[in-house]
Every structure is written in structure tokens, then in C-alpha cells.
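What follows is one structure encoded as C-alpha cells, with my remarks underneath.
A single protein chain has been omitted from the complex, and every remaining protein chain is retained in its original position.
Letters A and B name the chains as they come in the text, with residue numbers starting at 1 for each one.
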Amino acid sequence: MTETEIRAAVKAAVERVKATNPLAPSITNTVTQDFVANAQLAVGGAAAMLYLPDECEDMAEIAPTFYVNMGTAMPFYAETLPRLVKALSEHQKPWVLDPVGIGLSKVRMNCLHEFKDFKPTIIRGNASEIIALAKLWDLIDDSHGGQVRGVESTEKVSAAKEAAVALAKFTGGAVAVSGEEDFVTDGKDEMFCAGGSALFTKITGSGCALGGVMAVYAAVASPFIAALTATTIFNLAGSKAEALSGLPASFKVAFLDSLYELTAEDIANNFRIVGAFEEIFNNALQAPELKNILG
Amino acid sequence: MTETEIRAAVKAAVERVKATNPLAPSITNTVTQDFVANAQLAVGGAAAMLYLPDECEDMAEIAPTFYVNMGTAMPFYAETLPRLVKALSEHQKPWVLDPVGIGLSKVRMNCLHEFKDFKPTIIRGNASEIIALAKLWDLIDDSHGGQVRGVESTEKVSAAKEAAVALAKFTGGAVAVSGEEDFVTDGKDEMFCAGGSALFTKITGSGCALGGVMAVYAAVASPFIAALTATTIFNLAGSKAEALSGLPASFKVAFLDSLYELTAEDIANNFRIVGAFEEIFNNALQAPELKNILG
Partner (left out) sequence: MTETEIRAAVKAAVERVKATNPLAPSITNTVTQDFVANAQLAVGGAAAMLYLPDECEDMAEIAPTFYVNMGTAMPFYAETLPRLVKALSEHQKPWVLDPVGIGLSKVRMNCLHEFKDFKPTIIRGNASEIIALAKLWDLIDDSHGGQVRGVESTEKVSAAKEAAVALAKFTGGAVAVSGEEDFVTDGKDEMFCAGGSALFTKITGSGCALGGVMAVYAAVASPFIAALTATTIFNLAGSKAEALSGLPASFKVAFLDSLYELTAEDIANNFRIVGAFEEIFNNALQAPELKNILG
């Protein structure tokens, strides 16, 4: 894809979601459900959170996409997650995997191991989680880092680039690594996205909300464009919110407001690409478009 | 009831809650618990969320009212909900049923089927949910709509009027249908409530919060007046919040602030009645009282 094609595809994804309000159900951690749902609604999607195996299966049939986040796993996840993922596969629905807490428990590890056969459409995590998942699935060797400290990354995004590309080549979908700058790849195209805000680390759930919004865009776009669109809108809304408040709780309010307010044009003009293209897009934070938005 | 009697009853309910802070415990979905509890506190009630069968039974005895929301059902709901509802019946406590996700799973459907024998004091839902529940309980025939798409309604409020009246006649309590305008009935009196904000559809949980606040008012008022008072305060606070912000997250903050700030007089002057009375109250959005409040 050329730069022009990518910008057009991102713009189309944003517009389609605003026009069709796709439902993106989630099984996701209890801590950040409110944030995930409100972020999904703000970009134009619809939200529903579920736990029971049979209703997850029903939803996998009805809904055009799904978000699977491993945080705050409960005992019944051992039954719900495998059945959900099988149903998503049968109905050929795109889904986003957020391997929060990888390494922590048998329930999570068994589920994550089993997910290898069902190839998530998009995998989103911080650098440590992406490296740990690529190791668990034997896609990279042990020479990489990937220690996970609770839910935080101990690695830089760039350290997870090889793991992300290996995962994307294996699944045939996309992988997004979140951090100070973000990396998105489908195994061929590779993109670093700038922008965002350091305040994302001072509020809980921005990673979960990002995964939930990726699932919304996955209903209307390719895995790569869905991951890229969500990443880009988060970076832009984060920059805009930080310009409005340097304090975390009012930043979060401004961030959700900005997610809702940003137009397709705003979003499509906020990224740079490196790698496969050997071409540099405008850096978002210097782009005249962003200056106008932040006004 | 005459218009004057209704306005006086609403005013008395608001004042009694502010004076006595009734505890309205909930079993409710994990997504919106924070919003439900904060809305209950804002109007002057007290909140407690529970999951275990025995403590739900204890609370049914201790507390003057209860809120039962079927969202994010977990496996143990199959034991907790029937025991809770039996206890509420034994202790003759009013309770509000919010049949979120009706149609999705066996656990929900079994519980909802069983609830027919225990006649919830107030039933609150969107149009699709109300129609689906009336069908499940064989109170209306299959010629009605009532498709539920996840947690959203595919029907207009007016389409659920017959179902709502049938449910209210059956339970002897009240039914509230939420949507662009809201319908409240006890099977005899029927009222459409105007006001509110389209931004309610851009934040998660306003329906749950409304149900939770109905449970608060059910501690001090008749089912019909409790449902009407909660609906009216939500519409007024929604209009007021939208006048302060057109963006969803700051709208939500302004909405909760407004719930707290509105006086009994403000609330009692914000509805119109149609139907049984063949009489039209002032439309809230044109009422001079509201103009003064929105200043």
C-alpha cells in the first residue's frame, strides 16, 4: 500500500464506523470496562460486555467483531474463552486479542496456548506482552527480553519489532505494539506511529480501550488498517487532550471527548511510516493539520 | 391521579430521598457499577453491589429496595438471582428489574422466566427489551417486534407501549421504557416524558444508572411515582448537562453533577402526560422552569 492508499483506507474506516455503529462485544477485565465501552461509543461503535460461554458463542455469531482481553481472568474463563474463540473461528469473525497478564496463571497460559490454533485477527499488547506471546507460540527464541511486571512493560516498543512481525506472519493478521511510540505491522507493511501522551501511563486502561476500539474498526476494515486507525486516533486524541490538561483525570475526560470529536480527515493525517516503504510520513506532532486541531 | 397530585408526589419522593438516604443494593453488570452507584449517591440514596446468594438474601431483608440488572451475567447468577428474588418477595420489598441482554443465554432466560412468578415492582428497559420480556411471559403475541441487538434497541419507544401496559397490568407495578422519549405506566396512568439528551447514547450505562435510581425512589414512593421521578430527573439533568457540554465524557460529569444539584421543584416541573388523562402537560424543553434552570 502507498501512503495515499493508507490515508484513504484509514479515512474510510473512520467514516464507515461513524455511519454504521458496529457492535464490538468484549470479554474484558472488570477494571477498565467502563473506559473500553465509552471509547468504543465515542468513535461511533457499540459495546456489550459478556462472560457466559453460551452468550459469547451467540454473540460471536451475531456481532461482526469481538474484543478478547485476558485481564482479571476469573475461573469460568477456562470454559468461556476457548468456546468463544472456536465460535469466532467458525463464523470467520475478526477478533482482537489483548494478552494482558501473560505468564501469570495456568488459566491464562492454557487459553493463550490454545489461541495459537485460532489465529487472532489483531494482537495488541505492550512490548513485553508481544515478546512473551511470540515466545509462548515458539515463533522467536529465548534471546529476546519480554519480562512482564504485572501489567506493565519492561521493554521498549522497538525491542518487540521482531516478535510482532513473526506473530503477524504466523496469524496472517496484524499486530500492534503500544508504548511511547507504537508499532503496527501485518508482517509486510510496518509502521511507527507518533503522538499520544505520557499521561496515558498515569490513567488505567488506555491499552484496553485501544484494543476495544481496534475491534470496532476490525468490523469495517482490514486487520492492518483497523489496528492503524485505532492507534492513530488514540495518539491524536491523546495529544489534543494533553494540550487541554496536564493532570490525569481531566486528561481522561478530554481524551474521550476528543475521540468523539475528531473527524476522519483529522485522523487520516496523523501518522508517519517507516520500514518497508523507506519513506517518512509527516510526524504528527509537527503536522500543520494537528497544529490547526490543537489551535 | 391528577396532574397536581402527580407533581406533588414526585416532589415528595425527591425530598424524602434527600432526607433519608435509602440504601438501594444492586446485583448489576460490572461495566456500569461505578456510574450506577454514583448516580444513586447523587440523588441522595446509598449504594451497595453484591453477588453472593446468602448476602443478597440478607440484604433483601435489611434494605428497603433492590436493583436487579441482568448485564454481564456470570455463572453463579443462576443461583444468586432466584434466591434473591424469592427473598425480596418474602420480605415484600420493591425491586427494579432491568432485563439487559434478554434472549442471549440460558442462564438469563431461565432467570427471567422464573421472575414471572415474583412480579418485579418496576421493569425498566429499552423498547426491544420490554417487548421481548412481554413475549417471554406470554403477555403479548408474536406480531410485535422486539429484536435485541446486543444491548441496544431496534424499536422505537412507542412500539413498546402495548407490551409495557400488558406487563404493568400483570405485575401490578410500573414499567418504564427508555428511549428518545420515555414511556412510564402502571397499567392505568400512562406518561411520555420528554427531555434528556442524544449524548446518553454516546456514554455507557445511562439506562443502568436510571434503573438504579428508580430503585432508590422505590424505597419512598409508589412504583409509578418512583419510575416517573427517576425518568424525569434523568431527562432534566441530561438536558442541563448537554447545555454545558456537547462532548460525551464531560457531558457525563456534568450529568452526575446535575443529578446532585437539581432541586425537588426543578424535577417536579419537568414532564408531560398523555393518554389516560387526555391532557397535555408542559413539554419540558419549552417549560419556563427549564429555561430558568438552563439559564
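Everything below uses one rule, namely that contacts are C-beta pairs under 8 Å (C-beta built on N, C-alpha and C of every residue); 3 or more make two chains touch, one makes a residue touch a chain.
Being a predicted model, the structure only gives us computed values, none of them experimental.
Peer 1: Of the residues listed, A:Leu104, A:Leu136 or A:Leu244, which one is in contact with the missing chain?
Peer 2: Touching the chain that is not displayed is residue A:Leu104.
Peer 1: Considering the entire assembly, which residues of subunit A contact the chain that has been omitted?
Peer 2: Answer for subunit A: residues 29-32, 34-35, 71-75, 101, 104-108, 149-152, 201-205, 245, 247-250, 252-253 touch the chain left out.
Peer 1: May I ask you to list the residues on subunit B that touch the chain which is not drawn?
Peer 2: Looking at subunit B, the ones touching the missing chain are residues 23, 25, 30, 33-34, 37-38, 41-42, 46-52, 54-55, 58-59, 62-63, 74, 76, 252-257, 260-261.
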